[in-house]
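Note that one protein chain is taken out, while the other chains of the complex remain in position.
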Amino acid sequence: MGGVTAERRNYKLKVWKQNGPDDSGHFEEIDAKNISPNQSFLEMLDQVNQELIESGKEPITFDHDCREGICGTCSLVINGNPHGPQKQVTTCQLHMRSFASGETIVIEPFRANSFPVVKDLMVDRSAFDHIIQAGGYISIKTGNAVDANSIPVGKEYADMAFNTATCIGCGGCVAACANSSAMLFTSAKISHLGLLPQGQPEHQDRVLNMVNAMDEAGFGNCSNTGACELACPKGISLENIARMNREYAKASLKSRS
Amino acid sequence: MNYLLSSIGRKQLMGISGLIMTGFVGGHMAGNLSMFIGPEAFNSYGHAIVSNKPLLYGTEVVLLLALLTHFVMGIWLTRENKRARKSKYAKPTNGDKSAQFASKSMIYHGIALLGFIIWHLCTFKFGNHYDVTYDGVMMRDLFTLMVEKFNQPLYAAGYVVLMLTVGVHLSHGFSSSFQSLGFNHPRYTPKIKTLSFLYATVVALGFLSMPIYIYLVY
Partner (left out) sequence: MNKLDSQVPSGSLDGLWTQHKFDMKLVNPANRRKFEVIVVGTGLAGASAAATLAEQGYKVKTFTFHDSPRRAHSIAAQGGINAAKNYQNDGDSVFRLFYDTVKGGDFRSREANVYRLAEVSSNIIDQCVAQGVPFAREYGGTLTNRSFGGAQVSRTFYARGQTGQQLLIGAYQAMSKQIANHSIENHVRKEMLDLVIVDGRARGIVVRDLTTGKLEKHTADAVVLCTGGYGNVFYLSTNAMNSNATAAWRCHRRGAYFANPCYTQIHPTCIPQSGEGQSKLTLMSESLRNDGRVWVPKDQGDKRHPREISDAERDYYLERVYPSFGNLAPRDVASRQAKYRVDEGKGVGETGVAVFLDFADAIKRYGEQKAHEGASQEEIIKLGKEVVSEKYGNLFQIYQQITGENPYEEPMRIYPAVHYTMGGLWVDYHLQSTIPGLFVAGEANFSDHGANRLGASALMQGLADGYFVIPYTVGNYLGSTKLDPVDTNNDAFKATEDETQSRINKLIGVKGSKSVDHFHKELGKIMWEYVGMARDKKGLEKTIEEIPKLREAFWNDVLIPGDPQAMNQELEKAGRVADFLELGELMARDALTREESCGGHFRSEYQTEDGEAKRDDNNFCHVAAWEWKGENQAQDRHREELTFENVKLATRSYK
């Protein structure tokens, strides 16, 4: 039966260590020994950290929380790939059976100027929050809503909106993009709210303000290479960037200020 | 104005100016095919164009603006993109590996093509001037100039290489313009990509057939 194994593997890790945003950072070679193929990637790091701690060394700092692929906290660029080599899988759901024993694994933080390194593999993604704060919401005061079924939404549009709403805000798209562009993230939210009738009243301002905030945060531009789509653990499509481009042009034309 | 400064606005200006030039090169190539009919057809075609001053100047102004916009925006966006990530990854990403060569190297062939355009204008627009007369009308003999140039092996070879570059640039640029301008549709986008590739191939083949033909036949 698969998964039932006493097999243990060893790896050579090349881990990025960086003591804060102003430190230049460097790679450190660390051995990962006695790893079960059933362990997740982060559990492998847990184990490495336990050994580091008990030998009096500082453990590797990395962001993680739910370990179910939904909170968007975990990051890491593994062998050059945000969230590792597999498609539509977050780092926390990646398992060591995907890595051959003896392999050298290069682990780096998400690299983007708008995501400064906090420590080692942990980065600051608050630029994403600022983009949402610029307009990624529908203004409705608590208690003012009409009955839910008085706003019908056709299933096709509801499904399209849902597909963009699955974004977990992990920043994998920015990490993957050669230009560190945040367009997939921004366009996913613009699409989610813009495809729904509830989102229409603020749509024009939302598009203008969110794109503005995205530009101000210092993210790069889109070169339509599709790297973001490929890295997105939730499979969010490039189509959303086109929608944002279109809506932005329309909103710019129509804007009265 | 904000629009023109925004990331998306500038991308869209890239797209629009690119599409203008894309349209132009197609027409240019088609017109030049008249050389296969013979020197008289080719020279008469050229004469007809330069005789229509409003059309000529109008086109030249539009193209110059498009070229300038495309160039300025291209450099500006690229510089910004480089600045958005200062530290590089130790290993290439999957996205990097799977992205088409053309999409990642637009700035490089773009600059090469700018050089080519200048060279091309120097040679043909502002270069040696020969005259020829057909039916009593005196006109510039561009055909002779072309034969003179394309008979130099290095010149012809350089031309062929650059025309391939045009093809590469167009193959991504054409379909990418649609994405930048906001046109992406699950049914049409794959067709636009195919069309983009075909168009780029036809334009490149059309153009590079000329120096090869001249080199071999004349």
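When the chains are written out, they are named A and B in that same order, and each has its own residue count from 1.
Convention: contacts are C-beta pairs under 8 Å (C-beta built on N, C-alpha and C of every residue); 3 or more make two chains touch, one makes a residue touch a chain.
In this text the structure is predicted, and so the values were computed from the model without any measurement.
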*Chains in view that touch the one left out, judged over the entire complex*: A
*Please pick, from A:D31, A:E58 or A:E216, the residue that touches the omitted chain in the full complex.*
A:E58
*Omitted-chain contact residue, chosen from A:T104, A:Q198 or A:S255*: A:Q198
_Residues of subunit A (touch criterion as defined above) contacting the omitted chain_ = 1-6, 20, 35-40, 42-44, 46-47, 50, 52-54, 56-59, 61, 63-68, 70-73, 89, 93, 95, 97, 118-119, 122, 124-126, 128-129, 132-134, 136-149, 151-155, 158, 161-162, 165-166, 168-169, 192-193, 196, 198-199
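Convention: only the chains that are shown with their structure count from here on.
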*Roughly how many whole angstrom separate the Cα centroids of subunit A and subunit B?*
38
*Would you pull the subunit B residues touching subunit A in the complex into a rising list?*
2-3, 6-12, 77, 80-81, 83-96, 98-100, 103-104, 106, 172, 176, 178-186, 189
*Which positions of subunit A touch subunit B when the two form their complex?*
14, 25, 27, 77, 79-82, 85, 106, 108, 111-114, 176-181, 183, 208, 211-212, 214-215, 218-228, 230-231, 238-239, 241-249, 252
